[in-house]
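One structure is given below, represented as structure tokens, and several questions about it will come after.
For this depiction, one protein chain was excluded, whereas all remaining protein chains were kept in their positions.
First chain written, first letter: the chains are A and B, and each begins at residue 1.
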Amino acid sequence: MTQTAQQAGRPRATRAPRRLPYLVRQLITLLVTLFAITIVIFGLTAIAGDPARDILGQYATDEQVAAFQQLHHLDQPVVVRYLEWLGGVFRGDLGTSYQSNGPVWDVISPRLGPSIVLVLLSWVLTVVVSVPIGLWSGVRLRGRRDASLTFVTLIVAAFPEFVLGLMLAILLGVWLAWLPVDSTAVSYGGLFDSPSAYVLPAITIALGTIPYIIRLMRANAREVASETYVRAAVLRGVTEPSLSLRHILPNAAPPVVTALGLQFAGLIGGVVVAETLFGFPGMGQLLAQSAASRDAPVVEALALMIGALFVVANLAADAIVVYVTPKLRDAVR
Amino acid sequence: MSADVLKNVTAADVPLPRQRSLRSFLAIPQGGFGVGLLLLLLALVVVGPFIAPDSPNEISDQPILGPSAQHWLGTDSYGRDILSRVLHGGASVILLPLLAVSAAMVVATLVGLVAGYLGGKVDAVVTWVINIALAIPSYLAVLVVVAAFGGGGAVVVTAVAVVYAPYITRVIRSATQAIAPREFVLAARARGESLGWILFREITPNIGPTLLVEIALRFTYAIMFIASLSFLGLGVQPPSANWGVMVAQNRALLLVSPVGVLVPALLIGVLAIAVNLIADALTQFFGDRIHERLMV
């Protein structure tokens, strides 16, 4: 049997090398991760084999297939293609779409703005709704009303975004007719010319993450509220709102901040579904369409951009967590 | 990632077995309600195909009819009876996620146990792979796979299993790490017990509750995820009767006959709710806190 020191690690007499600052180390890890993502993405497309036949259809001539392969450099070895693609990325060239046969960038660029606005909107909505509710319910709410809130969050959390979006569309769009059920309008005119088209998708996306953040905030607030130091503060005469905001929130927030960074991944799912559902002309809709039509270059470019955003979001969350947690601030130096 | 910085799973988060009956599980509101809902849905899915008035792909009437005595939920744009399609369309909504979760559980439990207990280099490699895998948003990963291999049930199940395995591994590994330094494991090591005995007889029974919660939670997510993929046209392919596919296809009918979209959509929701309620009840029942700690 292999014996290993389980807790403190294997006894080691050697001196470890000097360490880089925590956030620099994190950044390096994340860059490596991003690099790994590109390899995984490209590797998968390579394993899948030549898509020419699938895309052009079974009635395409051999010449058409050959032309397609040449246009997209499919006749070259995978490694060469990968390096070319990677080099292109650094030059700002994301490749050529299988479907439009034009530059990938031209396909993506008009969709960037609307998607970024949509994501920020949903993210802000998530924070302003879930953090106060979570904190309040964790510190104050007990008994039946607390159980009811839990029940509601569980139920909302279990509805896939497309179901939530559909219900919202029927309620607010069809029955009450307050909002357009179709967000195609965003593609015409300026970014903010049709604000109402953002509402339903944003609420749908936010509803996908709100229950989760409420529950996390509530659980953390409740745990901190039961700590000895909070009881000690109460017995020193500390009153609300100081108790919740100064004594509980700073200790309960860090995991939630991390989760908000990680939830960026959850938002992506929401964005893909909500954009498809409401016909919102953004990157999510494009991603789903391109995946369905097997337009690998577009998917690869989108995956890289979204992956990079995700990585940045997590790095930012890390930095905030370290900044607000005195113990970590010392530990990571 | 920062989840690792904050991750301080201790033995106290791994629930100890408690002597509690099935009845006391059902007495938790979430438990009773969730199990009840799930049983109802399972009955619908199992019995449905036998009581459906028409076969799912049979063009039985005019397209796009509203609800009537003959077609309780109306007909879709091909003139197929929506009720019949609903009654047939549940099996794949349950089975595909079940397959994906089972496959992922088996691999992840083994890897998590071994990495968590042995530590050292094995663990370092596993952790490294997990961290990279977790840095790829699930949707993105699955969409890339679909773009490469094309859609369909088999591809989606495999992709979801692969995408979920690192998450499950992380939970099992943490639970194992919390149990491994406990003194009964040390006692087993001092007795010179074999690796197999320690992993499967000393540790596994103690992470049983965590495993159960994990299965239920993961199953909830998989139901939602795979249904969403089917909705996006990437999972189960038309013309199969599948609630997710039906929502996508009947979405065009939204303004004419919302019931035809709403019913399959709600059924997916209710199924996920039932399993999610059970997951929450299990968490309460066992006092599991690992999932909260790891922010899964």
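One rule holds for everything that comes next: a residue touches a chain if its C-beta (ideal position, glycine included) is under 8 Å from a C-beta of that chain, and two chains touch if they have at least 3 such contacts.
Assume contacts and distances are computed from a predicted model.
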For the chain omitted from this view, which of "Repeat domain-containing protein", "ABC transporter ATP-binding protein", "ATP synthase subunit b" or "Spore coat protein CotJB" is its UniProt protein name? "ABC transporter ATP-binding protein"
Give the labels of the shown chains that the missing chain contacts, considering the complete complex. A, B
On chain A, the omitted chain is touched by residues 1-3, 5, 8-19, 142, 227-239, 242, 246-247, 250-251, 324-327, 330-331
Residue list for chain B contacting the dropped chain reads 11, 16-19, 182-184, 186-187, 189-193, 202, 205-206, 208
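Here is the rule we go by: only the chains that are shown with their structure count from here on.
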Chain A to chain B, mean C-alpha position gap in Å, rounds to 20
Complex contact set, residues of chain B against chain A: 1-3, 5-6, 29-30, 117-120, 131-132, 135-141, 143-151, 177, 180-181, 185, 189, 192-195, 198, 220, 224-225, 227-228, 231-234, 244, 247, 251, 254-255, 258, 261-262, 265-266, 268-269, 272-273, 275-277, 280, 292, 295
Per the touch rule above, chain A residues touching chain B in the complex are 1-7, 9-10, 26, 29-30, 32-34, 36-37, 40-41, 44-45, 47-48, 51, 54, 147, 150-151, 154-155, 157-163, 166-167, 169-170, 174, 181, 216, 219, 254-255, 258-259, 261-262, 264-265, 268-269, 272-273, 276-277, 287-288, 290-292, 294-296, 299-300, 303, 306-307, 310-311, 314, 317-318, 321-322, 328, 332
